[in-house]
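Apart from one protein chain that is not included, each protein chain of the complex appears where it belongs.
What follows is chain A.
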Amino acid sequence: MTHSTEVKRADRKAYKPGRIAIIIGATIIAVVLLAAILAPWIAPHDPYVQSMLARFRPPSAEYWLGTDRFGRDTFSRILYGLRITLWTAAASTALAMVGGTAIGILSGYCGGRVDRWLSAANDLLMSFPQMVAGIIIVALLGPGVTNLIIAIAITAFPAFYRMARSAALALRDRDYIDACRVLGYSDTRIVARHILPETMDDMIIIATLWLATAVRTESSLAFIGLGAPPPAATLGGLVREGFDNLLDYPGLAIWPSLAILVVMIGLNLMGDGLRDANDPRASA
């Protein structure tokens, strides 16, 4: 009796940090997401309307975070920037997850020559630093949100590929997968019913963690001028614009930077929390 209650208490203790992180992270993400979705209704100003009379205003009741050199409201631009940044991050991560999982499982399950070639190609992709790969791909594809999404997806692909491949590789040799073969299930059925569902937990956790990386990559690419073309507001683009007047009006770069920070903290907390909550060793 005492033993079992002790175990339960220990369980709860080990489980808690993960849960708190998930709750805080999810709250932050929910607020940010809501702000982005509701931007057209809650933004106090049009983010694209310029006003020569209202340039470089300090924060005030009318312009909460001040205005930029064209007199556009910084707060409104951050709200709209969140939209593009979050959409880019979500779409590219989803794309990388679907592609990486599919090709990774194919690679791990088939093994042999297929696996060798796909892994070699993936290693090649991984050997480029993420930013360099992103820059090359955007340069090749040209600017624009769609191309940006594709570029970020390609840089995130290896993480999903590797995880899915190793999971499929480990599951492939389980006795119950052999049992499936003996029962005459086709490879398609085995993969879809018995391997894919078991990899999904891991893939979703990586996806949350990679969302944060995708936000960072998008912002970095935008900062060096390879993001969504102006006048579109993206968080990285706002930092870049603010950077030109950094010494005189530091707020223009700092506010969007803070927004990026908040988004990343939220996503990382949620991802780490999910991982801890899912890690069988964490509750041991």
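Keep this in mind: a residue touches a chain if its C-beta (ideal position, glycine included) is under 8 Å from a C-beta of that chain, and two chains touch if they have at least 3 such contacts; residues count from 1.
One rule holds in what follows: contacts and distances are computed from a predicted model.
Participant: Leaving aside the chains you can see, what is the UniProt protein name of the one that's missing? Options: "Sarcosine oxidase subunit gamma", "ABC transporter ATP-binding protein", "Aromatic ring-hydroxylating dioxygenase subunit alpha" or "Short-chain dehydrogenase".
Facilitator: Checked against "Sarcosine oxidase subunit gamma", "ABC transporter ATP-binding protein", "Aromatic ring-hydroxylating dioxygenase subunit alpha" or "Short-chain dehydrogenase": the hidden chain maps to "ABC transporter ATP-binding protein".
Participant: Among the options A:Thr27, A:Ser60, A:Thr146 or A:Ser186, which residue touches the chain absent from this view?
Facilitator: A:Ser186
Participant: What chain A residues would touch the chain not displayed?
Facilitator: These residues of chain A touch the chain that is not shown: 112, 174-176, 178-186, 189, 193-194, 197-198.
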